[in-house]
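Since the structure comes first, as structure tokens, the remarks are kept for the end.
One protein chain is absent from this view; the other protein chains keep their places.
To keep things simple, chains are lettered A, B and C as they appear, and every chain counts its residues starting from 1.
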């Protein structure tokens, strides 16, 4: 089992036919005490941080590092965030973030996530990212990076 | 002008006809250094925390405190979060969160938010909250609280 | 009364003879739900963030902004942090951070803080900051900034 910050290739199309063979990465996170709130459960603002770990691991699975992209002047700031919270997580639990690309172009990438605790679905989420340069302006992803994205994402037949 | 944690009644229908006379509260927030990230801008996970300040102030405007609701066994955990990020905020800037109820029933309340810096729209967001007891199970809001919600929210004519 | 992100000049030597006439600034903070933890109280990692708000307001009281210092290439990264936690704070409470300079030179500044809730002392803290350039290397503070620091800090007679 791999852990937070390491990620794991889950193989293509492991029983999720709607993924059309796209890669899904796995991130294991130990819930921090600081992430809980006075309700005794993980505060909802912790989830976007977990999703970000999921994205980092997804790129790592593709042999990439987001830090390296930034060093090359390619940024992917968040433009839109959508999270559904189904079941709470608690201190010291191990939760699994599964990350995949739902949609992609050279200018915009949408990630989709499932946050699980074993077989229990805690949350699902999507994030939309615009590709920009260091100046924050939209620009297309370089060909080399786009080819790498394509190795982890298979465009659905109906698109 | 009032500040973070104090809130301010903006009056009914101040030029936003789609609000149908509903109340909108105002929260002024000074951006914290800890809220910025290596891109030099406010990290996206700070926004849900700001929205929560907006909700607290909205209830305060109605003469309520969410802490008081919890003490009475009425909780409103977050079930869904949607945020659009339009322009970045930076350290030490003053940002305004405007909060209103978009939809409400005794069992579910949807808040809508605009995050502004002066005339610049930084973000808009919605959060959906299920009303529960201390045990986390869905339950209808007590009549007294529901009447208070109705003072801050006018059901649109088409609903 | 002023609030978080605004600060307030408390005047010189208001009953604290050991301050030798140095200025103390005031920051009022509304406790955020996200700052609480599963013990039902504010998590200890929230306090360093509050102290940082205190420092920002202290400089603001002197007519300065730390954002402006950074824009001039003067940074004050934290070298050392010491916090004593005496009483817990809870969601929605108003807490007061009082900030003053305890010791200063052109290369190093030590701030001291009291965190209060009314008359109850919640915490006291000190932070030590080394003055650096954008490159992170130690450098002396420019004369103009040093003179400003001296308006808010009176060197104790025994030093």
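Worth a mention:
Note that a contact is a pair of C-beta atoms (placed from the backbone, for glycine too) under 8 Å apart; a residue touches a chain by one contact, two chains touch by 3 or more.
Computed from a predicted structure; not experimentally measured.
In the whole complex the chain that is left out makes contact with A, B, C.
Summarising the interface, chain A meets the missing chain with residues 3-6, 28-30, 32-34, 48-49, 52-53, 56, 65-67, 90-92, 94. Take chain C: the residues that touch the chain left off the picture are 38-39, 41, 44-46, 48-49, 52, 70, 75, 77-85, 88, 136.
In the full complex, chain B touches the omitted chain through residues 33-34, 36-38, 40-41, 43, 45, 90-91.
Definition applied: only the chains that are shown with their structure count from here on.
Centre-to-centre, using mean CA coordinates, chain A is 27 Å away from chain B.
Annotation for chain B: residues 48-49, 52 touch two or more other chains.
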